[in-house]
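This part shows subunit A:
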Amino acid sequence: MKKMLSFALLILLVGVLFISCGGKKEEGTATPAGTTATTTSTAAPAKIENIKLGFIGPMTGDYANYGQLISKGAQLAIDEKNATGGIAGKAQIQLIIEDSEGNPEKGLAGIEKLSSSDKVVALVGPVFTGVTFAVGQRCQDEGLLMVTPSGTHADITNIGDYVFRTVPSDGLQGEVAGNYFYEVLGVRKLGALYIKNDYSQGLYEGTKASFEARGGQVTIAETGQIGDKDFKTQLTKIKAAAPDAIYIPNYTAEMAQILEQASQLGVNIPFFSSDGFSNPEIYDLAGAYTDGVVYVGPTKVEESEKAKAFVDKYTATYGFAPDSFATNAYDAAYILFDALEKVYKETGKFDRKAIRDAFAATKDFPGVNGLINFAENGDLVAYQGLYKVEGTTPVYLGAYTVVDGKLVEVK
Partner candidate 1 sequence: MLNFVLLIFIYSGIYALMAMGQNVITGYVGLLSLCQAGFFAIGSYATAILSVTYGWNFWLTIPIAGVLAALSGVLIGLPTLRLKGDYLAIATLGFGEIVRNILNNWDSLTRGPMGIQRIPMATVFGLKISPYEKWGFLVMVWIFVLVGYLFFRHLARSRMGRALEAIREDEIAASSMGINTTKYKVWAFALGAFAAGVAGSLQAVFTLSVSPGTFTFMVSIMVLCMVVLGGMGNFLAVILGAFLIQFISYFPQLVGLSNIIPPQFKQVLFGLILVVMMIWRPQGILGRAPRMTLNPKKKQPKDSDGGEK
Partner candidate 2 sequence: MILLETKQLTRAYGGVIAVSKVDFEVEQGLITGLIGPNGAGKTTLFNNITGLDVPTSGTVHYKGKEITGKSAHSICRMGVARTFQNIRLFKELTVLENVMVGRHFKVGTSPTKGRFGSVLKSFISLGNEEFEMKKEALHWLDFFELGELSDELAKNLPYGHQRELEIARALATEPSLLFLDEPAAGMNPQETEHLMSTIRRIRALGITVVLIEHDMKLVMNICDTITVLNYGQNIAQGTPKEIKRNPLVIEAYLGKEDE
């Protein structure tokens, strides 16, 4: 017994030693690169080495699909940039991906590792709101720039000045959705079916608030649990309540289930949806049932060469098409490159504070999603696009935003 114990302790000890040595070594090589805020090394541009960007998302588990999809957006941008010589033609960029498993506890471990061992210069992600809150606080405290391509919860950017996003907040999407449903589509009684997760519920709440503020009424709101695939019970109830339309702000897989099952149950009520619908996967999974769905998504940019090139390249590289979140990640990466180049050119190193300032100063960045600007609090200054699906083709209805509680179409 004693032997076992001492053996185990020995292993432990060796492990710890091994790790701390490894750590030191890495620190030793990392410091000259001048990638930390604390480094005092002066500009020595010639000796620059690779820099690292972090990404946190669910790479395993139920929502692994999103982690994959979105990380590829950032990866594509980085590969393109590296092919042109990297930052300022000198520094190659490496994307370090950490798996959050959709769990804040793991997300924190991820940011800890990215920040302290990998010494990333900025973070793209995290993917989901719950993890984003935990990681966001950490980034803020570390003084590490964080740009989430898909954390939509309205409060996220209130964490602090190091937190940005390239996705419109629930607040805006909800406002546009609620107003549009009421005003343009003439809906008075809205039904809803959302999942009890941060994304779905956030959008539902935002939409409900603005819809009811206009005088509409959410007559039935049903929920589902994370991982649910069977929505027949809820749909049967909603069918009986007979609202004018059913709002389903969910992830792609769930929306596909809902649409299919609704058709099976003979639900003949129009469906409205959210930016999750912009994932073309929906047409693979439920192509027969998407006709007539109206959804709020990113503004129409497909005509732009840039957007077309991105979608084509992404699809050709990875074998599947990007969704709007992946596009956001791609844009986020490019805005970051600009900020990094600017900082590097000015100071010769990658100071975290300077990177944040440069990022915040972004003005009219020509991204795939159009011209990108950030509001004071780090929110994306954005418009929402509206689409109606015909068969399996989304038809653009226009771009909208809400000003002083009024729906405004953006031309």
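Following the convention adopted for this analysis, a contact is a pair of C-beta atoms (placed from the backbone, for glycine too) under 8 Å apart; a residue touches a chain by one contact, two chains touch by 3 or more; residues count from 1.
How were these candidates chosen? In short, all candidates are chains of the complex that A comes from, given by their letters.
Worth saying up front: this structure is predicted, and the values here are computed from it rather than measured.
*Asks:* Consider subunit A on its own, then decide which of 1 or 2 touches it in this complex.
*Replies:* Answer for subunit A: candidate 1.
*Asks:* Hey, which residues of subunit A end up touching candidate 1 in the complex?
*Replies:* 1, 4-5, 8, 12, 15-16, 19-20, 22-24, 26-27, 59-60, 64, 67, 94, 96-99, 102-105, 108-110, 112-113, 115-117, 129-131, 133-134, 137-138, 141-142, 153, 155, 159, 196-198, 200-202, 223, 225
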